[in-house]
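One protein chain omitted, others in place.
And then chain A:
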Amino acid sequence: MSTQDPNKPCLTRRRVMMGVPLAGAAVLGVGFWKMLSGMQQGSFNPHDINAPVLNRPVPDFTLPDQTPGQGFATQDLKALTKPILVNFFASWCIPCLAEMPTLMALKDDLELWGIAYKDRPENAAKFLQHSGNPFTRLGSDRDGRVGIEWGISGVPETFLIGPGGIIRWHSATPLEVETIRQTLIPLLAKLKTP
């Protein structure tokens, strides 16, 4: 018996350690179960995370300048009298790059404001130099804080801001000519004739 004593605390420690994977899996499992039951009741939807921001005022934020544009803040959006499009982009994001020509074609019909998300200012500036700059004003969200406030799930994401700074529409995929023609333009027409 005396030979087993020194081993005993060691064995207990081993038991605890070997239980760690089970505990970890259990925590994950409970989380998944909560998510699934939330999805069934409609209280949790990972695909439509931004539903709550629709038809609500834009969140509070202030963005520093991103060359070659001037930064903007909540007040600037609330002071709007016409609808504009706010687009989150990043130089590291390939779909954003693919989206740029569509934005360039759109910029004459609808004002575009850009937010460089989690991007070094110099990289974002170079990106806009290469692909063209469709944005009237440009803010730099270097650490992604403002992206969190807006509830974006990735880049590119686009928000249609109505007069008074109300979020009217949102797209979590790169904008395409079809989307603009079928969804965005009818919506704009509705916003302009209240």
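Here is the rule we use: a residue touches a chain if its C-beta (ideal position, glycine included) is under 8 Å from a C-beta of that chain, and two chains touch if they have at least 3 such contacts; residues count from 1.
Keep in mind that, in the parts below, contacts and distances are computed from a predicted model.
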item: "NADH dehydrogenase subunit H", "C-type cytochrome biogenesis protein CcmF", "Sulfite reductase" or "Crp/Fnr family transcriptional regulator" - which is the UniProt name of the missing chain; value: "C-type cytochrome biogenesis protein CcmF"
item: Identified contact with the non-displayed chain, of A:29, A:68, A:164 or A:186; value: A:29
item: Touching residues (missing chain, whole complex) on chain A; value: 11, 14-15, 18-19, 21-22, 25-26, 28-29, 31-40, 44, 46-47, 49-50, 90, 92-95, 97-98, 100-102, 104-105, 118, 130-131, 144, 147-148, 151-155, 176-178
